[in-house]
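If you scroll down you'll find the structure; I have some questions about it.
Of the protein chains in this complex, one is absent; all others appear in place.
So, chain A:
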């Protein structure tokens, strides 16, 4: 591991016919449209530059990259001058050196000469260029009047802006515009007085800046620099690894000094993020070193007792003996486990193996139960496999984008930025969401259609769109005839054509004017490549699976599956939701989405594992909790999952956990679920282990260890300890061996191994003999299941109903700065943006209830009550309220109910009938919960060693 900067080619890559030219006597062949600067860099000729970087379009302002071209007058900027056939370029001449030195003198005349004490010393492009142009003196003096006296902006918790160091090259402004798409930065003033300002010069924290870090990355000096670099110094080595936040799967260079992480810098070669990042992946990694981390195993015989720190040996032996005792008393199926979508593929594979091989049952489930299990059911039924059809690059070829039940700029910000870029280029946008998410209208973007439907009516709306497509003759009949099951299509088309499914017929139900539905359907069907991106606003409903199938129907009917720029794309919430599902984390499926009843698949695993596997499905998480309260399910191993906070109807979850005799939680922190645990096994962070994550585009990427696990073991090692204590004989010494086993047993992973991943950076499954390069776009010639299957999706209203007692509909979701239950992000300075969950309520509903902005309000449903502060906004429609679930003090899931998707039991988080009223204090439940949590988190001091 050594530290080298990523090569900067100065301007972006171009594609086109090859053009040959000569640069400093060297023959170069590059695609037409390439800049001279990039062409030179490709043959390792570095032309001095300050305002250019290859993540941004050329700008031509710094005048450092001047070159001479035979037959042309003057000294053109190499960043803005494209190559031409037979061009002859010189990059180093006496005249050029003199010109560059002169420009450099001007820059340095208004720049502090504190290089030795500057935090970017040794990692500063300005310093490098001064050296490369041979700057020895500045004729204009060193006391520039324009910037040296500027005050630092230290408002952002992660980076500092020092205007004294700023050369106003505009790279930060352009990064915010072109890469992030927020347009929060500007150049304020003119000429010498020009300076960088955030929004209306109100400081970075108070501005529209979303702290993605693109500006910091683009800055060629230390004007914008990470606070960790200021505190710790520049890094001396780097390791490429994968972010452990959302399902975009950004790859980063973890830049280190020794074992100390200095900063995470998005990796330009990363195929999911192409060098971009969001506030979480870029900056919010401090939780890994947070003082709340539990580093020693702990045991207690009752949740009323304080925790007792024990050795790993004692803890593991206790787990094994408790699980065996329970099985011997209550039966083989009395225990189970939950895998984590935050852990690696190898770890989730091992947890499900522990359960299937060691526990002897299929009682394994995963947090996808509460997010994308309907995607698994819906896409497998219609297309044949549970996965998004495209890679993220596909969006660059989309002409119409339908975003339904997703909020990419908050939930999947790096993809959100790419989507915004495509929209700025002219692609059309349809948003289906009860809330006016940012994409509906933001700088240079406006949705062609926003359909703010009533929560719970997705299926009716999508079927109405299908009605328009079928009855107006917009079906791609050739595609349907060649690619889809004809009988199923005919049945579906007849169903969709029924006037009862027309936009006019469902107008009152959805609240969307029929004309808007018709216009949106026509645009999607006729606007060119149509791409659908969806999130939990689709899946977390009583008809989540039906909605996924309704989406698949639309895509097939319009021929929008199996080509770039189109497709059906579930945006996965957590970093490894796709992977944990691929790895057999569902109770009915072995790895690779093969049903446990399939004897041939079972035989494959049985031969490899030397055991007989259960042919019956296991319990899903809610079924485990029901069985626990019934007294038939008594023990659970939960890795990296906080079901008490994340799962619906908190009181029911608590009752289920409380009824068990051995709850084992493995996590970084004493999470809410641990309040009901008997054994706590400390977990390791993504920085402390090797493995792989699979992102939402089926891309398998390496996670690389950059520091030793602070708890002593990587999570996969802990699972192996438990397995062996239960009598298994596992001998893995590295996660690569687990991946080899996965590849051996899973046809879609057959070609995957760590050597391939290291060589290629990443691959997308299926990767096997039939697809040796992996599969960026699925279903190109035929669907995985053969013919695409249209499924009739009749609208069935939810049983959760509003009425006089509960007249409003609550829907829940996420916010940019926080992640899931907040266990990680709440332990970072991201709290600066979102320190509490707030209840969004429309001004009309607020006024009716006498609620003012910021007031404490009680939020009550049939399931429970909590208290939080109100945020009055017309972002939500009248009759709808919205909150996040990031904070345990609020516990939004006290409110949500047991209603769930008919096919998968994915909870109906998005539709809860509630009432809101002014309040002056926490609910009774909040008070008792707080007391219980405090009591439960006591840790008995360890006895001193003899």
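Just so it is clear, contacts are C-beta pairs under 8 Å (C-beta built on N, C-alpha and C of every residue); 3 or more make two chains touch, one makes a residue touch a chain; residues count from 1.
Simple rule for what comes next: contacts and distances are computed from a predicted model.
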Protein name (UniProt record) of the chain left out of view, among "Fluoride-specific ion channel FluC", "Formate dehydrogenase subunit delta", "LamG-like jellyroll fold domain-containing protein" or "Carbohydrate ABC transporter permease": "Formate dehydrogenase subunit delta"
Omitted-chain contact residue, chosen from A:201, A:313, A:630 or A:853: A:630
Touching residue (missing chain; options A:252, A:323 or A:495): A:495
Listed residues A:794, A:874 or A:934, member touching the removed chain: A:794
Contact partner of the left-out chain, one of A:200, A:597 or A:848: A:597
Hidden partner interface residues of chain A, rising order: 333, 362-363, 495, 542-543, 546, 587-588, 595, 597, 616-620, 623, 626-627, 629-630, 632, 792, 794, 796, 799, 898, 902-905
